[in-house]
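Note that one protein chain is taken out, while the other chains of the complex remain in position.
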């Protein structure tokens, strides 16, 4: 069944101020050009704002200084937050398994499961595992021996958490992600690679979120650590013994090599690569696809390959695509210098 | 049991014209240097064509203008198509589960499954799911609440399709791919990232193919859409609300960020990265590893970082590796100018 709210009620839900008639009923959200009179929309950027006059939306969320709108408006100090609350208002309950333990789940008798757990079909829970209160383990989740899961975690289908790994509270792991596979470490012996045992684990602190098919490798010893509140996107690789601080974001397909230390509040773009053992200061940020081969100090915003401060990286890249012209100018200049030299020789 | 055909029959199967004796029996396919008299091969490119005189193959597929061959030949107007038909002729039946529902599958009583389904062990199908006719769901597949699957789809083992996602007809999804995980969207509140609900879904239109461990994220609202006939390779990431047109190919490990719009008939090379909100015109193509940070018009073929038209990108790259020489020339030229200036000063 679809949720619906009056515009006035929506203003309350999103924490904004109603401008215009709040009596109409809204039952969904759509983009500015697609929205119908029974739907809400929002506009922030120029491109979308231009489409607002032609929009049929029943109500629009805008920043307080946005100006006139052809339909009712909800003025929001924090528009990003308001939009999240708007979407949340119309969200269906999450698709979790039923409370209790599905009869096809295989749970070791020594595992301890907290109250209000929802454990789906074909889940496997190993010996000595502890699962906190109100956790959701969707179909096919695997928890290895003595893994520890805090309260209110959600593990989507087919997530693998190997033995001895620890998840804090409110951790979310998306489908097919792998927590605690062996790190990639070998030594050479007579030309062959021999495996280095990885005896450590992984710690995902409170409020961490891990994307689909992302891989967080276990440590050689001690732990690979993802700090509180850090969000990791799909297909990201975190190597053994890496330590990522709190409140970071790592976008899709980025890779953090072994033993890298990343500070707090860092922003790492899609497909960024960070080679092993580097140290990244708090608040550093990395443009998409940056190739990071040196330490980065706190607060620096870098991009490119090699990385440079971002505005300089943009200048460098603008010159890179002018290399054919620069090379031609150099050649032409050399010819002019040669003529000057010939003329000077002639004169002397 | 191995398939076998006379050469004459093979010519018919692949739609080509027999040249030489068609009576010998062929029971397999091999590369030109490895093929035996009971095997077929084909040659297209110079490198392989040179090996043909020494080949023991029983028959070779070639283009009509190929010239003499030391064995029977099948002349094919459409050699790529003929080779696909040749391989298909010797392919074993696909490794699908038996028709019917495996007793270990867990299917919600409100799900509706079409006729001739083959549903393997440990499949999980949620409430309200609709599966069309003649679908194959291999072991461990998960279909979330109210997912909709068309006719003749094949989902390989451990594929996850989350709630509310829609697959058209003849869609193929390879093992461990994830359709409909939450998009990577947050807002900041007091320094912490708060999750933006992703209330939309994913639509994979007819004849789409999704590679192993690829991830297609669900939309914030409305749908992330992959157009009819588009083929997506392994480990590709498609962000929330992206829209990919029809008849595109996206090669392995490429990444498409949130809200990108890709036209029809585009070709995206391996490890290409496209940042968020860009618009890519119909028929655009991207060389492997291109880093795409601006819109691309229809029909453009680009490559590199930053992207440039492909022939210019190659010139730029050729100059990039000559930078040490260019820098040395510049330095040498500066010295010569200095001497000219000194000499001019002296003269004046």
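Think of it as A and B in the order they're written, each chain with its own count starting at 1.
Operating definition for what follows: contacts are C-beta pairs under 8 Å (C-beta built on N, C-alpha and C of every residue); 3 or more make two chains touch, one makes a residue touch a chain.
All values reported here derive from a predicted model rather than from experimental measurement.
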Selected residue (touches chain absent from view) among A:6, A:38, A:104 or A:134: A:104
Chain not shown: contacting residue from A:21, A:77 or A:329: A:329
Given A:116, A:134 or A:308, the one touching the chain that is not displayed: A:308
Residue of B:26, B:43, B:61 or B:83 in touch with the missing chain, whole complex considered: B:83
Absent chain, residues of subunit A that touch it: 104, 106, 122, 124, 126, 140, 142, 144-145, 158, 160, 162-164, 176, 178, 181-182, 184, 186-189, 191-199, 213, 215, 217, 220-222, 235, 237, 239, 253, 255, 257, 271, 273, 275, 291, 293, 304-306, 308, 312, 315-316, 319-320, 322, 326, 329-330, 333, 336-337, 340, 343-344, 347
Positions on subunit B contacted by the hidden chain, ascending: 28-31, 34, 78, 80-81, 83-84, 87-88, 90-92, 95, 102, 104, 120-122, 138-140, 156-158, 172, 174-176, 207, 209, 211-213, 229, 231, 233-235, 247, 249, 251-253, 265, 269-271, 288-289, 305, 317-318, 320-321, 323-324, 326-327, 330, 333-334, 337, 340-341, 344, 347-348
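Keep in mind that, in the parts below, only the chains that are shown with their structure count from here on.
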Inter-centroid spacing, subunit B versus subunit A (mean Cα positions, whole Å): 25
